[in-house]
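Note that this complex is displayed minus one protein chain, with the remaining chains in position.
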Amino acid sequence: MTAGGGRVWAGAGRAVFAATAVFALIFPLLAGTYYVRLATGIYMFGLLASAWNLIGGYTGYPDFGGAAYLGIGAYTTGILMVRAHTPFGAALGAGCLLAAVVAVLMGSLLLRLRGHYFAIATLGFLLVLQQLAANLDITGGGSGMNLPVASTFTTFYYWMLGALVLAVAAGWALPRVRVGYALAAIRENQDAAQVLGITPLPFKIIAYAGNALLFGAAGGIYAYWFTFIDPPTVFNVDFTIQAVVMTLFGGPGTAAGPVVGAVILKSLDTVLTNRSVFFHNIFFGALVCVLVIFAPRGVAEIARTRGSLLRAVRAELGASRL
Amino acid sequence: MSVQTQIALQNALNGLLIGGTYATVALGFSLVWGILNVVNLAHGALVMLGAYTTYWLFTLFGVDPFLSLPLTGAALFVFGYCVQRGIINQVMRAPFLITFLLTFGLELLITNIAQAAWTADFRSVTTVYSGRSLSVGPLTLPIVRGASLLIAFVVAILLHVLLTRTRLGTAIRATASDQEAARLMGIPIARVYAITFGIAAASAGVAGGLISLSFPVFPAMGAGYTLIGFVVCVLGGLGSVPGALLGGLLLGLLQTYAASWLGPNYDNIVAFSALILVLLVRPAGLLGRVQRFRG
Partner (left out) sequence: MPLFSGLGLVKLFGRVVAVDRVDLTIEPGEIVGLIGPNGAGKSTLVNLITGLEHPTEGRLEFAGHALAGLPPPVIARLGIARTFQIAQPFRNMTVRQNVAVPALFRADPAPDVRAALRDADVVLDTVGLGPKRDLPARALTTPDLRRLELAKALALHPRLMLLDEVMAGLTPAEVDQAMSLLREVHARGIALLVIEHVLRAVMGLCRRVIVLHHGRKIAEGAPAQVTADAAVIQAYLGARSLPSTP
């Protein structure tokens, strides 16, 4: 919640928004399979980035274990579809629900930690689940599991789009409701928030569970889309890292920032990965370094600064450098 | 003695031996975290560079890996100093998420450049004495691992002496304790941070060199060691050399016993469950002081 935001939704903004919405809905009718897939991938990362922003950016609790819930969503969806012949929608719902429940339980423990310790603990949880999934039979162990094949691809496009809209809506609504005020206060100064009547833990759990539900949704759709999942693929910290970088790139202060970051970076990423994985990693690594040094509050913040880009960058350096 | 006891004792020995390696890996990590308040996700990459340095010195010039350790340490010191002074220094005052991501980016760069330069093939450093073991009563003690444990202690002692009995060490600890006050007293904190990081990189390099004798060397090997650094620091406490030692040995024992009872596929589950437990019950670690965190 930053001061001065909200001018975005002027008349012109609404028109653009409506146009984008219509475009997104009819896109599969216009474009070929390759582009529909690309868009679905972008939506997925927009979803993950927006979800991460709820707990990481907005509440200030950098969660690095979000993929734990992506995995829970993926495997729950898979197991129900394969063993209980549950239709996708219901299986996905169950996956999201389970992810949220686990998040409430784990969150009530982990959210008592702060800063670095919270970050590592969440990562630890992710790794525990990854290894657990590799050891259990019901998940197919280390060999992974196969899901039924869907009839058309566009199913995933719309499911992912829907989940993305949900995530962005949550990010948009949060600063405007009571829970959002509590979380912002917690982010800014948790001790001051407490003496003003806020009991932090329940609110933090809400943000954390929201993040988990959305990661779970992404996981369930991903599982059905790729028809094969195994522990290292879904319980993979890389999802979170990308979500964080995209959020930082686009700016964590707005609901649109993470999505903007996802669109730009995922597109670039796809172009580069087509060259080679090495290229992709080098680009990504260099990008992260450059980004955090020169533009830690995101490109959006820089764009918003009056005056030259150079001055904004210098200001950032001045503030952060020893 | 019974077979049970023998197995238990061998496990204990193996645990201590591997724990010594963990401790050496974690020393540098703990130093950077405790003193600079930076969680260095590229630490494992530094270990990897140390391993490759030892490998190449051995393969190209025939330098014995134990003898080349000081060289590896020096090389990594210079590298670490430059990286901190030039890159990480830019974000020392930013919220910790920023430095977290920066070191992550560095890790990606270092690992991938290494892969481009040296391919992903597994290498190993095999000397004349690599496979030999000593018999200590009913137990087997591989020579290389035993020597590694000894060196781990030596490095820990050196580091401890440096921190507590030299002027540099006092400057380092003062800066960690109160950056502003240290600066006001004329301590060149940018340089102190760079030296500290250099020392940490050197110890990571030495750890890498020791590792190259017993484990395969490949560009992606670092990530696992960064994680180990985390767990050891949480178990033993930050900014504490004895803590890193204790934490490392403890983790080594935990993992070895877990592997022995539950099977090899439970090592992460055990390690990280222990980590979460310790964080919840005693966040400062077994020997650590309560750490002021930033952001």
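General observations
Which chain is which? They are A and B, in the order written, and residues in each are numbered from 1.
As a convention for this text, a contact is a pair of C-beta atoms (placed from the backbone, for glycine too) under 8 Å apart; a residue touches a chain by one contact, two chains touch by 3 or more.
Predicted model, so just to flag it, every value in this text is computed and none were measured.
By the touch rule given at the top, the unshown chain touches A in the complete complex.
Summary of contacts with the chain left out: across A:L136, A:A169, A:A192 or A:V271, the touching residue is A:A192.
Screening A:R14, A:R83, A:R176 or A:R275 against the full complex identifies A:R176 as the residue touching the chain left out. Chain A meets the missing chain through residues 1-4, 176-178, 181-182, 184-185, 188-189, 191-200.
Keep this in mind: only the chains that are shown with their structure count from here on.
Here the spacing of chain A and chain B, counted between their Cα centres, is 32 Å. Per the touch definition, chain B reaches chain A in the complex via residues 33, 39, 87, 89-102, 104-109, 111-113, 115-116, 189-190, 193, 227, 230-231, 234, 265-269, 271-273, 275-276, 279-280, 283, 293-295. Put simply, chain A touches chain B in their complex at residues 56, 60, 62, 109-110, 112-117, 119-121, 123-125, 127-128, 130-132, 134-135, 241, 244-245, 248, 278, 281-282, 284-289, 291-293, 296, 317, 319-322.
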